[in-house]
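Missing here: one protein chain of the complex. Every other protein chain is in place.
Chain nomenclature is as follows: A and B, assigned in order of appearance, with residue numbering initiated at 1 for each chain independently.
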Amino acid sequence: MSFGPFLLLALMEGMVTSAVLALAAVGLSLVFGIMRVVNVAHGEFFMLGAVSAWFVSQWVPGPPAVAFAAALILCPLFVGAIAALADMVVLKRLNYEPEATIVATIGLLYILQQAALSFYGPDARPVPAPFNFRVQLPWFGYSGYKIAVVAASALVLLGVWRLLAKSRVGLIMRATQYDRETARAFGINVDRVYAGVFALGGGLAALAAVLIVPIQQAHYLMGTDPLLLSFIVVIIGGLGSLRGTVIAALLIGLSDGVISTFFAPTLAKIVATLLVALVLVFRPQGLFGRRAL
Amino acid sequence: MAAVTLLEARDLTRHFGGLKAVNGVDFELAEGEIHALIGPNGAGKTTFVSLLCGRIPVQSGTIRFDGADITRLPAHKRVRRGIAYTFQITQVFANLSVFDNVALAVQRRGGRLDVDTRAALDRVGLADRAGQIAGTLSYGHQRVLEIAMGLALDPRLLILDEPTQGLANAEIDIFKTLVRQVVPDTTVLLIEHNMDVVMDLAQRITVLNFGEVLATGTPGDIRANPAVQAAYLGG
Partner (left out) sequence: MTLSTRIWALHLAVLAALLAGSVLLPAYHQTNVAKVMVLATYAMGYNIAFGYTGLLSLGHALFFGAGLYGAGLLVQHAGLPAGPALLAGILAGGAMAAAVGLLALRTQGVAFMIVTLMFAQAGYLTILYNTAWTRGEEGIVIAREARMLFGHDLSADLPRYLAAFALFAAGLVVKLWLVRSPTGRVMIALRENEERSRMLGYDPYARKLAALVISGLYAGAAGAAYGLLFGYVGASLASTQYSILPLLWVLLGGAGTVLGPLVGALSMFYLIDYSSAFTTASLLVVGVALVLLVLFAPRGILGTIRERWLKWLP
């Protein structure tokens, strides 16, 4: 294969990464934007999404497409419920004090990871894709499922944007983000909004994982990379900025696809992590955002 | 009194968005005087002294202290040159002992830790509470401790931001005695709302209104100034 098509392939792989990353990162960004919580356990919500998708694929009989559709609905709900529970039992009682919250979500990270190890085991397991067809390009064939992932992610992101910008629920969330006390004075149940936002953030991570798990197997340690990449995306995009997050996800996903194709992936990760640290030091509002941390 | 200028601000400006908090202020402090800064709420008094002591960066204009340009000097270096600031909202180290609070100021200027700290506490009448945790002091005593920390720095200029706020009358009298004791070795700049304290203590008064100097003069001048009266009655 000559360079041109090779680059095209790398870009298409990058688009798939971007699509999944955008979902996970928007979840992290929402939680930070509205609750001011830095959720270190976000990667584990992603992992739980993938692992629970495997369980669903084992339990639901019939063709893979049925099981996959069930996973697409059940797994985000399941992970969202766990997230809401964590919020109500732990984070709320810490009064969302930033440093204590981070320490608590680190604890949550270990608990979820080890729970997955105990109930799911140390093996990586595949989940069958709902459909298998290849789109034949002049130079190579490409998985139709991967293209569907990109489309699905775009649809969900559009839905999230509509929810935040156009709906009553979004209005309540923004009011809570703006000022917790005033929102309470206007009769908004802030506790419920927080639990809901945390559930939504976890659910988005889980959804991203369900989409990716037919491509990448489910494993109890698989949460680390999405956490790191989501952090990178959210920080470069500007914490709490939805549009910045999506742009940054595209940027990081595409460059990750290209760099990993042509260079060592570890080197790419080193560069990306250093980039995040330096962005936070010299441009804390992110490359695209306006709000400071 | 020979009017040697200790601090001089020229055309000092600081805007926050559209708000002209401090706008082209010229200001002079004579060495050894007690100078009061007054004005209605939101006149820019705290912003102005924050510019002088470096807590807020200057937008334009210059500040000279003791003959040197300090406009761009960071706050901690201004403190080392002898500008001490006591906070409007009491900011003692609540979890440390009274002794440690003052010792932090004493050790900064290289004083004799134990002797000078005890002396500084003695001067404000807190010596018998040296071992107490500062956060457990009464509000009035915390204000006094705040002033003691400023004094323990042995400053050339002491900036007091609403020092008598919330103090009882007896405590205000102690405060006034204290301020009279430190001049003329230390120059005092005082933001104050209590007019009795201002008229009683200050040798000169500067009135700020909407970020600009409305008037400067002796207590008598200020009392007679119609523009000041209008600002206060109208504000």
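As a convention for this text, a contact is a pair of C-beta atoms (placed from the backbone, for glycine too) under 8 Å apart; a residue touches a chain by one contact, two chains touch by 3 or more.
Quick caveat: nothing in here was measured; it's all calculated off a predicted structure.
Chemist: Given the contact definition stated above, which residue among A:V66, A:L85 or A:L117 touches the chain not shown here?
Modeler: A:L117
Chemist: For the full complex, which residue in B:V79, B:L167 or B:V197 touches the chain that was left out?
Modeler: Only one listed residue reaches the unshown chain, and that is B:V79.
Chemist: On subunit A, what residues meet the omitted chain?
Modeler: Given the touch definition above, subunit A has residues 38, 90, 93-94, 98-100, 102-104, 106-115, 117-118, 228, 231, 235, 264, 266-267, 269-270, 273-274, 276-278, 280-282, 284, 293 touching the missing chain.
Chemist: In the complete complex, which positions of subunit B touch the hidden chain?
Modeler: 53, 55, 74-77, 79-80, 84-85, 87, 91-96, 100, 103-105, 107-109, 113, 149, 153
By our rule, only the chains that are shown with their structure count from here on.
Chemist: Which whole number of Å gives the spacing of the CA centres of subunit A and subunit B?
Modeler: Each chain's C-alpha centroid was found; their separation is 52 Å.
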